[in-house]
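One protein chain is absent from this view; the other protein chains keep their places.
When the chains are written out, they are named A and B in that same order, and each has its own residue count from 1.
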Amino acid sequence: MDEKPTRRVALKVLGATLGAAAFERALSPLRELSEITSVGDFMQKHYRELSRDEMNAVLRRLEDETQQRYGREVTIRDVRPTEGVQFAYALNLSVCIGCRRCVDACHVENNHDRPTHQSYIRVLEMTSGSMDMEQGNTGYDHTVPAEGKFYMPVQCQQCENPPCTKVCPVEATWQEPDGIVVVDYNWCIGCRYCEAACPYHARRFNWHKPEIPAAEINPDQSYLSNRIRPQGVVEKCTFCLHRTREGRLPACLEACPTGARVFGNVLDPNSDIRWVLENKRVFVLKEELGTRPRFFYFFDV
Amino acid sequence: MAHSGVPHHLSYPRFLLKVLDRATDGTWRFYAWMFVLTAIALVGANTWAWQVARGMAVTAMSDHVSWGLYIANFTFAVGLAAGGVMMVIPAYLYHDEDMHDVVIIGELLSVAAIVMALGFVVVDLGRPDRFWHMIPGLGKFHWPVSMLTWDVIVLNGYLAINLHVCGYLVYTRYRGERPDPRWYLPFVFLSIIWAISIHTVTAFLYSGLGGRPFWNSALLAPRFLASAFVTGPAFIILSLQLVRRFTAFKVPEGAIRRLLDILRVAALVNLFMLAAELFTHFYTGGHHAAAVRYLWLGMHGHHELVPWMWTSITLNLGAVAVLLTPSLRERRVVINTALVAIFAAVWIEKGMGLIVPGFVPSTLHELVPYAPSIAEWKVTAGVWALGLMVFTVALKVGLQAMTGELRAPGAQADLAVEAKEVA
Partner (left out) sequence: MLPVACEDPAGYADRSRRFADVPAGDGSRHAITVHRPASLSGIVGTEQTPQGQPVEVSCATCHEVLRPPPELPTSARTLGGPHSGLRFEHGSNECRSCHDPERYDRLRLASGESVPMTDALRLCAQCHGTQHRDWLHGAHGGMNGHWDLTRGPRLRNHCVDCHDPHAPAFPRFRPMPPPPDAPRRRADHG
């Protein structure tokens, strides 16, 4: 009777070993993780916890990783906001013709995934006389502007009361002093709760590692905006903060052939954006939700 | 109580070894069952590993429908975990003797269901390697603002409470001691409140989102609870019958009867709230009804969820009719079929029928449908298999402790008497 339990135990140990080996084998694709992450990435602190020196070390590491993974030398900067600047954006719906040049400019400027033609902007073709998005359509592919239609580009509204930052369980997304809502792509865990919370379809998730040929990469990059995003994290429009925080206009505005877009510092009483807000009858999308967007729409007259 | 003299630091490791031994011991049926579950879990683990390495593009989710089968099952699993409390309440608040004998089954179900719920959250993450960002102190835990952090607290807390209560009871039985009420009764009562909280917080995850009118309803949390009190008892009643059939454990008929009573009431309340929700949406019309219209009737040529929902409501109504018919009360096979039907009905209603329409139509009113990919089904099956493995093993060990089969050498044999005393 003494031998039987021993044999049983031996069989159990054998079974457990086989089981463990099988699980090890099943999980072996995880070895590929080295292609999308690194030890430095794993150990990295939250963006707001980094000292200047640590930040610089992170930027150099990210530049190296971009070189290795995408074969392109890029500059990644940490562009910080300027005191006394709060951004706002306005869009003239009477003038927009729905040509999607802004969509394309965003795609190029922000190093978006090429196969999915990703962009932070979607343009809704709306029916004249109605603000009902249910009658809107983003898939139009005909000469524009079409008769009886107007066009409404939608991107991140940079809400003053953003529902997306509230829900993030790890503070990977927050509002900066100049009003721009940013994401720390190296802190996001990819739960996509923010995507569910956003009422404007402004957030995008990297369902796979972004693909972009070396020659098409925009090498002027910043940590919080247009650097090539890692797989499995959420991203969003940042009003091109790598440009705008240095005084330049956002890429979507420069691409607009009709001048439907107005951008600037809302704290500057002489700015164009202030003039629009004070003299045009502006409105915001889904005002009833209390999100207080910094993105305004208006019609002429 | 010959064993009580052995100090804990010696007896606990021995206890764990014994538990491990018993957990891996069984008939050919047990081994076959565990083998099948392991195989499914392996397929799930492998698919999940691919998903992590290659990206979540292997799922059918998109920026339009950014949560799918995983979060649907997460929600359902939380309900199942909360449903276990429907044994605890009669046992401890109403001193139902029959229920007290089997209450540990409900608590063990809670443990297994929470493991599943946490599993579904993990497989839904784009970057599970950054899981530590959520650990308080180590990462950045956005509490109390983010409802998801509340969910992390309540789910892990519920897991800990139930593990403690079950573990303590099993361990004292092993030592042949009388469980000290001070060590577990407060936790039992805490677990009752906590069970309500896990499903309330999970409902708040969705109902707090103003941009999603389909979820933005105060009725969501009550509905979640009502449906949890349908699925939990349904699963337990079926489990009890399996226990009765395959083990030496005596399952009192009174416990099953009581659970059926609870289920009948909960099913009616659940249907009533569903009707109230549907009336409000359809009678009001407009944008707020768009998702409900898509769900039940289809929209713009899209009918992906319509067959699911009508299947769900048919199963639900049919099961309730059977359960409420007095002449069918003693027809066990019919009753069991009804239980399976209502379990499936709620799984559809609360899973796909709750998560997907939150995203269809999208916030820009675009109608992009969603149907889970093969990869999602595999991973989902894997997590279910893991949950069932946990449940099987936990049940095996727990019941052996209750019957006195799991006992330290020299510990007092007759515990059945003592169990009654404690109650």
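Couple of notes before you dig in:
Keep in mind that, in the parts below, contacts are C-beta pairs under 8 Å (C-beta built on N, C-alpha and C of every residue); 3 or more make two chains touch, one makes a residue touch a chain.
Since we're looking at a predicted model, the values are computed, not measured.
For the chain missing from the display, the contacting residue among A:66, A:92 or A:157 is A:92, taking the whole complex into account.
Screening A:76, A:228 or A:262 for touch with the missing chain picks out A:262. The chain that is not drawn here is touched, among residues A:72, A:203, A:227 or A:245, by A:245. Of the residues in chain B, those that touch the hidden partner chain are 62-64, 136-137, 141-145, 300, 366-368. Hidden from this view is one chain, which touches chain A at 48-52, 55, 78-83, 90, 92, 95, 97-101, 103-104, 116-117, 119, 122-123, 137-146, 171, 174-177, 244-249, 253-254, 256-259, 262-265, 271-272, 275-276, 279-280, 300-301.
As a working rule, only the chains that are shown with their structure count from here on.
Across the complex, chain B meets chain A through its residues 21, 24-25, 38, 42-43, 45-46, 49-50, 52-57, 59, 61-64, 66-67, 121, 124-131, 133-134, 139-142, 145-149, 152, 205-206, 208-212, 287, 290, 358-359, 361-366. Partner chain B is touched in their complex by these residues of chain A: 8-9, 12, 15-16, 19, 22-23, 25-33, 35-37, 42, 46, 122, 124, 132-134, 136, 138, 154, 163, 166-172, 187-193, 195-201, 203-209, 230-234, 286, 289-291.
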